[in-house]
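First the structure, in the form of structure tokens, and then the observations on it.
Shown here: the complex without one of its protein chains, the others still in place.
Chain nomenclature is as follows: A, B and C, assigned in order of appearance, with residue numbering initiated at 1 for each chain independently.
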Amino acid sequence: MKGLKISKKNLLIIAIVVALFIILGSLIPGFLSIKNLLNIVRQSSIIAIVACGMTMVIIIKGIDLSVTGVLSFCAMVNGLLLLKGWPIPLAMLAGLAVGTLMGLFNGLMVEKLGIPAFITTLVVGNVGGGLALLLNAGKSIGGFPAPYVFMGNGTILGVPVSNYIMILFVVVTSILMSKTRLGVYIYAMGGNETVVKQQGISTATINFFVYGFSGFCIAMAGILLSGQLDTVHPTQGEPYQLDAIAACVIGGVSMLGGEGKVYFALIGALIIGVQRNALNLLGIHPFYQNIFVGIIIIVIVALNIHQKRRTIEHSKIF
Amino acid sequence: KAESKGPEIAFSLKTITNDAFQKAIADSVEAAAKAAGAKFTLVTAGQQTAVSTQVSQVEDLIAKGVDGIVLSPMDSKAVIPVLKKAKEAGIPVVLVDQTIEDGNEDLYLSYIGTDNFNAGFVAGETLAEVLGGKGNVLIVRGANGSSAGDQRVDGFKAGIAGTAIKVVGEQPGNWANDVAMQVTENMLQANSNIQGLFTASDVMLNGILTALDNAGKTSVKILSVDGSDDVKEMIKDGEVYGSMAQFPDVMGTKAIELLMRAINGDNMSDVPKYIDSGTTCITATSL
Amino acid sequence: MSTTQLLFSEKVRRFVKRNGSVVIFLILAIIASIFVKNFFALNNFLTIIKQAAIPIIACLGITLVLMTGGIDLSLGYTLGLCSITVGLLVKGVGLPIWLSIFITLLVGLLVGFINGILVQVVKVPAFIVTLGTGYIIFGIAQIVSSGSDINRLPANFRAIGVTNIFGLNTTVLISLIICVVMYYLLHHSTFGRSLSAFGFNAKAARMSGIKTERLNISVYMICSFLVAIAAILLTIRVNCAQPTMGGGVYTFEVITGAIIGGASLFGGIGTVIGSVFGVLTIKVLENCINLLNVSYYTYQAFQGIVILLAIIFENVKNRRL
Partner (left out) sequence: MKKTILEMNAITKFIFDEHGQPLRGTTVKILEDVHFDVKEAEVHVLVGENGAGKSTLMKIIGGIIPADEGEMLLDGEVITFAGPRESLAHGIGFIHQELNLCLNLDVAQNIFLGRERQKKLFIDKASMYTEAREMLLRLGFDIDPKTMVRDLSTAQQQIVEIVKVLSYDCRIIIMDEPTASLTKSEIDKLFAIIHDLRRNGISIIYISHRFEELKEIGDRITVLRDGRYIGTVDIEDFDYDKIISMMVGRKLGAMFQSSHQVQDEVVLEVKGLRISRNTEPINLYVRSGEVVGLSGLVGAGRTELGKSIFGSRTYYGGEILYMGEEIGGLHPSNLIEKGVIYLSEDRKLEGLVLDMSLKDNITMASLKRMYPKTKIDFKREEVVAQESIDKLNIVANSVEQICNTLSGGNQQKVVVAKWLLTNPKLLILDEPTRGIDVNAKSEIYKIIDQLASQGVAILMISSELPEIIGMSDRIYVMKRGAIAAELTDKREFIQEKILSHTL
């Protein structure tokens, strides 16, 4: 693929990943087993899907803190409808629609009222979380139809269905970002909003799309997660908020906007997944796990940034 | 499996930080496992409500190929798929503290635990008795979405049902002292006439006591759940009326005993699916 | 066009525009006074002030960090670490109180120093640095405490935070003093000016002779230092030292306070009055929720919606002004 050029800059991330795998593989028996690797990818798929939307949001200098609540709420809507006997596609559609609507609401607040994304998304997340609890009086639900659970837990050709869905999301988002007008506008808006406006491009469209899409991704992640667990838990979204943002940043998405690639956010998600898996497999005490997680996140991003700076210095003309 | 090294047993639970009771279970499982010559791994989800984290962790354990798993499920449904995977992989599982949905008894050897609803129920009954069947009480709940906390509060409400005791305030303390303190303070502003208080866990008692103390309400009868060492002190000092003691040691020893038997290939068909580790209400008189 | 004299009304307008959280707070307080039973009572106000005093200290810390365009997600965990540290030192080890406090404050400074160095020197985005150090600090706090808490702290230690002077307890007074100092620092000293400049345009600030490197690191240190103070006071208030004090939720509450107070995540903007009233707004809201005994499941949603309404109102008002 032409869009996936491997520049020097990206080489480092790949090198780190490879090195990580070799080291971990030799340290941990069973780490490099296909089963475990697929396991990791499946676990990371939730983070990766959320990161698809999050990448866009961060690129336009926003942030989406609604993951916690929206992820749970949409899954709850979808789950309750499933239990009511709705056909799977319809129930899922309802869940996705709710997520998209909540995202659009964020877009509306940001665009029309100029409310900081931080606040509106945090609030929408809180409201979603509250509703998720309220819908079923704080209890989890489960026992979904088999095809639905298959989507979360089943495999096709030995690969978890979740991974296909994740790849679909990453590829579609990536194409959208690199090959369509909207993608260019999203980057442009992260670079210089004034120009975008002067060019007559509607920032409303971009805001609505980006936040709406993020809501859509979050909803999809929530639905997929409840397929994986065969359960909807009203607070199941909690671990994914910071993980998704961290995945983006580890993958080189700049918090200052205008920069980032979905492929690398995926790698970021995988790095998080690998690291959690490895620490569990190594049997490290939870207290020390926290310390490792912290150090690894910082070190990876530091290396990435160091590399970037070097490439910039070397590109100086003369 | 290398016989010389002994089997590997893992314990997965929500957290052991600032939860004396969870820590006690973990300690007892670890001690029992070591005593049985097993290699022990502890995994915690960290957050109280991160159910999917727990599921991933158990998946990792299965992938790693541990020989037995002790599980304190954070949600009664969410762990079912992963327990199915454990079963496929032939890894025996014992549940402690919390059980899973009815109808999945084939997925685990046995569940050893306290009946949370019952603990709350006894606390309710006790409080009703102490207050003479009437009075206003406050409830400080756990974090929203925690089924153990919900069951205890539900039990408590069932325990006081039919008496003239009124729940005038019920707010979440998030298993945290500072939050519990703040909600207690605020609830006291709305209801100064309080005779009793129920909290879903000992872990919030410090904050609650301080709030009551600051408001000059020293005669409020407090009932709690867990029966940790700290609370025993408080009961002795008369600050807390009683706590529903659970028996983490029983859970740990029993769980490892069962697992070791299963690992050694014993016939497990005679093991009951529920083993009550017991609850007693500790009060100043019982200490 | 000549320099126009600022009219009084113009001054008021500017104040309101710059300190929107004061308006939000007043509106909320008035509505609550009318509609929430038991809200309008001196005792209740004192309760709210006591509850707000400690987060205000932390919020002023994070305000500085936000002004640089950074963020400190480790704040809540630093609070936990400092809480368990002071508890252990005072009760577990039995060091003299002043020494325990001194060491705890040093721990705070150290955490801030590490955050600052990583942000400034290693150039890792603050979001990631503090996310990472948050995990690390939490891990350390857990190890230090081996997961358990320390309660029933010595009375002479608690006296530092709970003694009443002129009807207010020392915690509130300490918080007040910190507000005044921070007000001076932020709005009357070259430090605050440099901070704003740095937050808006780091390059220009550096080339104008502001020691931005030092400034950036010191901001994280001040923040963590204030958090350490907050931790000590919170430990005293709750009468319990534990590593889970604070945590991620606390961090977000404090940041939300600052944002309601008008601080910008992109740097440059932040005020003491804004942040103080931002926290007060949140505390009034939580107080009302408890007073009304709002169903615990709608707690979050309710809180969120009110904050959003308030901010929408504020923004609309700003356009009209």
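Convention: a residue touches a chain if its C-beta (ideal position, glycine included) is under 8 Å from a C-beta of that chain, and two chains touch if they have at least 3 such contacts.
Because the structure is predicted, anything quoted here is derived from the model rather than measured.
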{"item": "Touch partners, limited to displayed chains, of the chain removed from view", "value": "A, C"}
{"item": "Residue among C:Ala41, C:Met207 or C:Val249 that touches the chain left out of view", "value": "C:Met207"}
{"item": "Per the touch definition above, residue among A:Gly53, A:Gly142, A:Pro160 or A:Gly190 touching the missing chain", "value": "A:Gly190"}
{"item": "Sites on subunit A contacted by the missing partner chain, in the whole complex", "value": "175, 179-181, 184-185, 187-188, 190-192, 194-201, 258-259, 313, 315-318"}
{"item": "Touching residues on subunit C - with respect to the absent chain", "value": "1, 3-4, 184, 188-191, 193-194, 196-197, 200-201, 203-211, 213, 268, 321"}
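The definition used in the following text is that only the chains that are shown with their structure count from here on.
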{"item": "Furthest chain, CA centroid comparison against subunit A", "value": "B"}
{"item": "Length of the line joining the C-alpha centres of subunit B and subunit C, rounded to whole Å", "value": "33"}
{"item": "Residues of subunit B engaged with two or more neighbouring chains", "value": "16, 144"}
{"item": "Contacts with 2+ other chains: residues of subunit C", "value": "142, 147, 297, 299-300"}
{"item": "Interface residues, subunit B side, partner subunit C - complex", "value": "16-20, 23, 141, 144, 168-172, 174, 176-178, 181-183, 185-187, 189-190, 203, 206-207, 209-210, 230, 233"}
{"item": "Of all residues in subunit A, those that touch subunit B in their complex", "value": "28, 30, 33, 35-36, 39, 43, 46, 133, 138-143, 149, 152-153, 225, 228-231, 233-236, 238-239, 276-277, 280-281, 283, 285-286, 290"}
{"item": "Contact footprint of subunit A on subunit B as seen in their complex", "value": "10, 15-16, 39, 41-44, 46-47, 49-53, 55-57, 59-61, 63-65, 75-81, 101, 143-145, 147, 150"}
